[in-house]
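All protein chains but one are shown in place.
Chain lettering (A, B and C) follows the sequence in which the chains are written, and residue indices restart at 1 in each chain.
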């Protein structure tokens, strides 16, 4: 077992890892930038090392400073958390060269899964469905027509060189294909100097479903059920839950088996997450694999009753995985991310938490590094706390989350708490009728209701 | 279902009941004495009524004020919590006369079980073991000799009129019986003017094991496993856990069955607890029944994954119990009572909580009415918070409790937190080797270790 | 607990900033100021709400338990219902402007069907009668404001 673990992260996940280490009896080293001097991970770790100034590139992303910090404190392993260097294969390699343990998958796995095309190829190889589409750029209109007919409309055209929506066109009917292809190619040429376009099946309102997987170096490869993370804003998850209201036992079985095949194919070690899009007909498609612990891992922990971060540490130290596939889930768990942000514009809202009262009681878990009078620095992400509620079923989990959100008090900064208070009361959310377009439609419904309400109503 | 529930209590249990009501969608009325104006149960209830001055007799024990408060707010049921009027049959009767719902067992059950002799008789009648002893006072030495020989030494002599240890003698050998009986009778005569003595089996180091039971008016009578509450100071519980390290599945089955028989015998409705003493040989003896929710109900909730307070409300409203006997327990839960008290003398330590930082994360539940800057009034009990930790097994629960206690910060008043920090590190506690004499022996061990430590050690 | 001056300041601020609403709920004290009916914004920037359920009442200013400081309060010794008169048809025990003597019955507070007569605990002139007839009152709630004589 590791003698001392350095945590190459900050915020709630650093504290989460400290919890796991404390419970395993392993001393911890916190690292921090000068902006995080007053952070709880510094207070609660056994040792701490200041590694640099506020900008992440010079502190939390500074490989040399992290390795030096491990060396001067005698730490023999590093837990990267999520974000920062968690999916940096080079960092994992450097640690190996320095004889420091890495609490994560092997660097070659990180590299393989970090390459979208290679990851897609790997998934296809072991029979994990990917979104059907062209292999590389389209050659001519005829090929595009044949392919689109084969996979069915709507399809999406994407600039091969692109990103950010430019050169992107959704085509609903064959009649529009030619025009749209021309437009997309023109846009792509203008934007990226490369008019190459590829075509993919377009899912109108898919769900974002991810499968938690785990492997060890002794060949174990398991899945621990799914999380539904469809409620997103600009690809940032806001609410996550497990199980998904959309999965039948049979579908869970199929998606879990696909995820396990992929893990076996790459000899996956440690915790990972395989993200899928799920369409309304139960078709699911591999999107990507995250080769680290996820922000939303607590919802899985709450339903299966196991500590994933402890398992990460044990497995990284060479122990056999102590969990089995298809572990019996109990009840339902939902997580809300409480971000320090403007509730209207979503702009970050750093500052001092003049009042912080966290809800408690049965079925309520709060993962946070915040405390009353803590100053949220402007340099890092805006996550202040994760509020996770567990109930015997989804209705109870929602009721509990509602009362917990209602009893949460955060003053001094603006947060997403009020948005969550509205979401948990939304009939569409309560019905479990989710998709990646949920939040957009939620705001539209709210705007309509405000518009429809007679002037006098608020009196 | 009830339209509005008045909570005839204060502190953490009032808040606990508010949680359950909120999740059931039932509005709540908080009542408070003038000493509790700033209490969270007042803040978080939908309505609140000041019912009297600080002394409990004029506020929380004031039946007339409570009924009036229910009448003026239109509440149609009262939850009594624990303590105060929770086991007051007259209060339950008055509510019935006023057409107010009572969230607890029928008044006649409360009255029956509140009478020690009647409760003992009832237990015997349905085959629940009671401590063997004389039925009433001893008549002569010969009868005492025969009885003691029959039930086996050691035995305890108790003043029939007595209490507080006077007239109480433990007899280990037959040779001592005559002398001790004379002494006890003399003491009893002096202390109570009544020399009547009865004799009972004496358990040297019993465990305090209690069974959570539940019944409804449709005839359901179930048990939800045990709690071990052996760690007590002057009969006040300090640490409770479930399951007990001492119970085998077979013994649990037997104790549970006995508890259920008693419930069936009295037609028990709502939540209750049957307290047993358990000796080292697996013999268990009925002590008493508590006809209310217990302080330590969370440890049961954590392992069976159900909300007992919600069930109380539903059952009181006439619904069928939604829980079944022998519900599958998952993992292990331990509760520490954090009291505002002097850690040496146990004298109450009221005052302002200048800093309060509660631990969180996986498997940690905190039930508290406290917040930073809250002033603990001197008028009521000293319970500030219940810290409950759940783990996949007892070792993990202890490890989690240890880190949670280490990360708990309470400043401004003295608390029992440090005592708990020492208990969870005690090898005897960790071995699960508990009895009602545990705490006394723990302090003896500590004193010995302090005495044995060489002077220079602390350098 | 906010002082009268602080509340006035808050009202000015709410008005000046054009806020829709301000709620302060803390330690047994509640303040709610309904400002101008704003067109679209859902939450005021500095609104403090301990519990979220959207209240539909629109109160101008409600500040509980803030009787004028220069008056002697006669408070309710029990929880119950305030009655200004001995029976629905009868004249009230006292009216604003009446001079009362210590021991004089001022009202009835009914609790559990018992009519409890509340007496003046000092001589004085009735300046304020706080509860409306048949209104529920709490323990310690001011019923009358007397100018002592």
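Please note the rule applied: a residue touches a chain if its C-beta (ideal position, glycine included) is under 8 Å from a C-beta of that chain, and two chains touch if they have at least 3 such contacts.
Given the structure is predicted, the values throughout are model-derived calculations rather than measurements.
If you put the hidden chain back, the residue from B:178, B:253, B:393 or B:418 that touches it is B:418.
Touch with the chain that is not drawn comes from one residue among B:2, B:32, B:286 or B:407, which is B:407. Taking the complete complex into account, residues 34, 37-38, 42-44, 48-53, 59, 64-65, 67-69, 71-73, 98 of subunit A touch the chain not shown.
As a convention for this text, only the chains that are shown with their structure count from here on.
A summary of chain positions shows that the Cα centroid lying nearest the centre of all protein Cα atoms is that of chain B. Counting C-beta pairs in contact, the chain pair with the highest total is A-B. Subunit B and subunit C have Cα centroids lying 41 Å from one another.
With centres set at the average Cα position, the gap from subunit A to subunit C is 51 Å. Among the residues of subunit C, those touching two or more other chains are numbered 50-51. Each of residues 406-407 in subunit A touches at least two other chains.
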